[in-house]
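Encoded as structure tokens, the structure appears first; notes follow it.
Removed: one protein chain of the complex. Kept in place: all other protein chains.
Take a look at chain A:
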Amino acid sequence: MSALTLVKVHRGVAAVLAVLALSAGLLVSAMPRAMQAAYDRALRQDLDAASAQAADIVVTRRPQLAEHTLTTPAAFAELDERWQGLLPPALREVTEHGPGSRAHYSAKTEETPVAARIGPGFQAYQFVNVGWLSDAERKVRYVEGAPPGPAGRVRVPARPELGEIPRFDIALTREAAERMDLPVGTMLLLGHSGTIAARVTALFEPVDPADRYWQHNGDLLHVSVRRGGPDHDEFHITGLTSAATLSRLTGEERQLIYRWVLPVRGEDLTARNARDVIEAMAAYSDSVRVADPGAGKGFIAQTGFQADTGLGNLLTGFLGRQRTAETLLALLLGGLTVVALGVILLAVRLAEERTHAALALMRARGGSLARVTATGTAMVALAVVPAAALGYAAAYLVPGPVTALAHAGPALLALAAVAFAAVRLALAHRGPLRERRDDMVAQRPSPRRITLEIVVVGLALGGAYLLRNRGLTTSAEGGADVFLLLVPVGLTVASALVLIRCYPYPLRLVVRLLDRGRRAVPFLGFTLAARARASAALPVLILLPALAVSVFAAVIADGLDAAQRESAWRRAGADAKLESTVTIPQDAIERVRRVPGVRAVVPVAKDVVAIGLGGRPGVGVALDLAEYRKIIAGTPLSAPPPPTAAPAAPKVAALVSPELSNGGEFAITWRNRIDVVPSGIVRGLPGITAETDRLVVVPLAAAGSIAVNTLLIQGTGVDPAALAAAARLPVKPLVATFDGELAEIADAPLAATVSRTLLVVTLALGAYALVAVVLVLAAGGAQRGAALALLRTLGLSERQARGMTVLEVTPMIALTALAGLGLGLALPYALGPGIDLSPYAGGPATGDHPLDLVTPSLLAGGLTAVAVLGVFTHTAVTRRRALGHVLRVGE
């Protein structure tokens, strides 16, 4: 008899095994991929959001000695090659180089003041730096005048004392030329000492202004305005010069900086090589610092070369968030894997039971143990291995990088199933004709086993206690927190042990009560249920984690949803928020009010104010708190009631943050001086400002002249574009809606993945739990059928038989469901600080949301209900078999 025959004969069981192996293989292989893909997307998003200056590697030197001066592009190129050469492999893989890349080098002066202008139109507080870019010819086009030429020398008639000074040609953008009044032909004297002349010969514009290249060289494109003193602003620009002037650009007389930019390719950075990149970056910084082409010549041991990048911080921050995310996902994936494996083993057990008669006959007729075991194992392998391989192959449909777990998971599952089958078969057929009478005599628990169980339960409880006290390990190394992953496993095993050991006791109590009653069926049913059978252990070990993890996932999903909504409310402040940098006039407010869907508009003025005599900066908010409270009713946002005190004008009653509430009355400067009387405490207005320490909230009406710059809007289905359009402001306002913010938070790669994972895990575990129940029913079917047939010969009606089966099977499932529900609800608390939802919630997650019991209870209740239905169906099917046939078969 071949294994193929067995598969053919027991095709039902084989199909169940195959489906289970396929789904488990798919889940175990696809989920890590999806997670990795999400991590990579999140990292890409972080890198895209970061500026090129923060993400790229920049080697700098501020030359102060003549021998440090680089006078030709070739000298720069030589060093550039050196920097490229020093890159560790991990960094080289993620950086761009070669022609066409963003890699470039530059020399720029810094803080070079305009000392005078030859000709009329001198403006004070102007700074014009001179800068050279290695690949300017590819990045800019000249739109007016002639490109800068080589440096020359010039005498300034108005300043004869300077003698002959160097003259540079520079080109500016049109924005700089207009804003700083530096048209083509302007001649400037730069620097108060070592003065040089700069002639504006051309205007240029960038070929591609959106190129990340310009984030390194934004000082050439845009005028930067800085506060120079209490009464004036300074205007800074860098003029583009030619390579021919490099020889005259020395660091002895002015601040000069050389930069070599080694751009990082965001698409090559992944969550997996991030750690290597961080380490490589540290090594690279060191090797650049000690690399001195002129070492030994100068008196300064330190060369002044420095490699800078924000990449390390960016990646470290990301890895921290990824680790938090990973912990939760690893918990879910681990739970799912364990349950999937458990259900597969349950199906293997069913297959072993189904093939037992045939294999026992084979064994009795002279089949060797090896042969019988091999035949049965091959049958399981035939069902499991191709299915797991198919699941593994199907996982390639899920986009994402392939991790070791994605490869090994399905193989390990298949291997475990086959090994389990081999061991069980070998044990079952060790001796021929081994009669199994597990149900006849209750196994008396050995003291050793009881001690072991008590130790496991103690360890699990102790672990949970320690975890709550300790929280997540904070070091970024070492991947997921192993302790955090072990505690739920320990708790689940402990609960299962307690359940297996204790579930007969309440049932026996019921049996004792029922014994006094007149009806036989409940008594018999519960008596059967109260037998402490060894075969009950595996179903409990599967059902319990399945329910616990799916309830846990449901609770976390709920918490996550609440946290995301809270974050979105905090960001939007109301259903919608319109913020403007310019004043929003009354008619604009009226127009916004008339936008379809808008029900109420609360105008708000918000600005930085100077508090008290010291003029400490704080935030002033002016609004009608009563109106605001009305529009945020029913949301997680809150605002204190408006102050009731009404001090005599011009004093204004205000709510102030606790820090400001001690000193009595004070004044704030908000355009004009306002005297405020603290008449209440405000601990923050989360939807309006993040400030909590120095916050002053005054009624809008009381602060007469303050300009409204924010509108908080209540309404449904409000179109942000319509709001902006209706306001008709000279500067486009910023509009945020609750729905928009929520969508943005929920669609972020990590958040979307974790939500999807939670859903998949909940559904998959629910399905697995059901399959486990069905398998338990199927496995005990023949034995139960025979027992019922026997009872029916004693006068048990079909209805009673059905009722009895239900009573026999349901208590175990119901008790397990209850325990699973309890464990699932307790897990988030047991894990406490270890589970941090903030990476997915778009902000800090408070975690103190009311527990929603509906979904978890539905899961547990639904499972029990379906189990009972399954029992009914099963008895209905077995009823059709002739009584005599059942009795004879079961003999």
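Just so we're on the same page, a residue touches a chain if its C-beta (ideal position, glycine included) is under 8 Å from a C-beta of that chain, and two chains touch if they have at least 3 such contacts; residues count from 1.
Assume contacts and distances are computed from a predicted model.
Asker: According to its UniProt entry, is the unseen chain "Sulfatase", "Extracellular solute-binding protein", "ABC-type lipoprotein export system ATPase subunit" or "Hydrogenase 4 subunit B"?
Answerer: "ABC-type lipoprotein export system ATPase subunit"
Asker: Of A:Ser224, A:Ser368, A:Thr581 or A:Ser797, which residue touches the hidden chain?
Answerer: A:Ser368
Asker: For the chain left out of this view, which of A:Ala124, A:Ala357, A:Val608 or A:Ala876 touches it?
Answerer: A:Ala357
Asker: For chain A, which residues lie in contact with the unshown chain of the complex?
Answerer: Answer for chain A: residues 1, 5, 8-9, 357-358, 361-362, 364-369, 371, 431-433, 437, 440-444, 888-889, 891 touch the chain left out.
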